[in-house]
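Now for subunit A:
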Amino acid sequence: MSGAGAYVFWFAAFLAVLTAVGTVAMRSAIRASVALLFHIISLAGLFLVLHAQLLAAMQLIVYAGAVVVLFLFVIMVLGPTPDRSADQRGLLIRAAAGGLMALVMGAISFALISFAPPMLPGVTACPPGAGAECGQFGGVEALGGVLYGSAALPFELVSVLLLVAVLGAMAVARGHSSEDREALKAKKLAQAGEK
Partner candidate 1 sequence: MELGLGHFIGLASLLFGIGAVGFLVRRNLLIQLMSIELMLNAVNLTLIAINRWMPGNHAGQVFAFFNIAIAAAGAAVGLAIVISVFRLKKSVQSDSVDLLKH
Partner candidate 2 sequence: MSRHLLSVLLFLPLLAALVVMFTPRQYLRTLRGFSVGVMLVEFLLSLRLLFDRHVDAVDWSSASYKFVEAHSWVESLGIQYKVGVDGISLWLVLLTTAMTPIALFSSWQSVDTKIKEFAIAFLLLECGMIGAFVSLDLFLFYVFWELMLVPMYLIIGIWGGKDRVYAAVKFFIFTMVGSVLMLVALLYLVSQYQHLSGHYSFDLGELGRVQLPAKAQYFCFAAFALAFAVKVPMFPFHTWLPDAHVQAPTGGSVILAAVLLKMGTYGFLRFAMPLFPVASHFLGPTLAVLAVIGIVYGSYCAWVQKDVKKLVAYSSVAHLGFVMLGLFSLTTQGISGAILQMVSHGVSTGALFLLVGIIYERRHTRELDAFGGLAKVMPFYAVIFIIVTMSSVGLPGTNGFVGEFMILSGAFSSEVLPFARVFTAFAATGVVLAAVYMLHAVLKMFWGPLDKAENRGLPDLTRREVYALAPLVVLIFWIGLYPSMFLSRMEPTVNAFIEGYVQKRNATVDLEEARLGAAPAGAGAEAAQADIRVVAPGGAQ
């Protein structure tokens, strides 16, 4: 892979890393979610480089259009929250785990990207002998064929999962806070007193 694809890759990769760091590093949740939005967009670009057109679109629709908006809604609902003093519990293991993770992942990335440059043979847009459907690789038609063909059952199961998730989210989010409960109780008592 070379040429335009490579430029897009480097640009999108740079942006993705930058926004990812922004997402985790921003103090304000709103800013973090905005960074996440850009991260998602840059990933969609990478998907395009990888001939995953449909998924790039899905990425934009589902993530940018739905998930990030949901995040924003929730942030709005909750409003600014006081930052409490830092909790010391588990600090050591947290730091150690974070360090370890960063180390391992960094090592892998470093190894894969820089240490041994031509690790795997590059693939051109359509490798020789890939077959007639190669041109459609990653397209709506090709992917849709798989989704409604061999992957139909998991596809349907995912719909059930989404349904359950929606119901679950509703049930969880609707729960009363302790103050609400107190208020409810007081109200009932008052009603009982009236009778």
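To be clear about the criterion, a residue touches a chain if its C-beta (ideal position, glycine included) is under 8 Å from a C-beta of that chain, and two chains touch if they have at least 3 such contacts; residues count from 1.
The candidate set was assembled so that all candidates are chains of the complex that A comes from, given by their letters.
Since this is a predicted model, take the numbers as computed values, not measurements.
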Considering only the touch criterion given at the top, point me to the candidate in 1 or 2 that touches subunit A in this complex.
1
Residues of subunit A touching candidate 1 in their complex?
1-2, 5-6, 9, 13, 16-17, 20-21, 23-26, 29, 32-33, 36, 39-40, 43, 46-47, 50-52, 54-55, 58-59, 62-63, 66-67, 70-71, 74-75, 77-78, 81-84, 86-87, 89, 94-95, 97-98, 101-102, 104-106, 108-114, 116-123, 127, 130, 134, 137-138, 142-143, 146-147, 151, 154-155, 158, 161-162, 164-166, 168-173, 175-178, 180
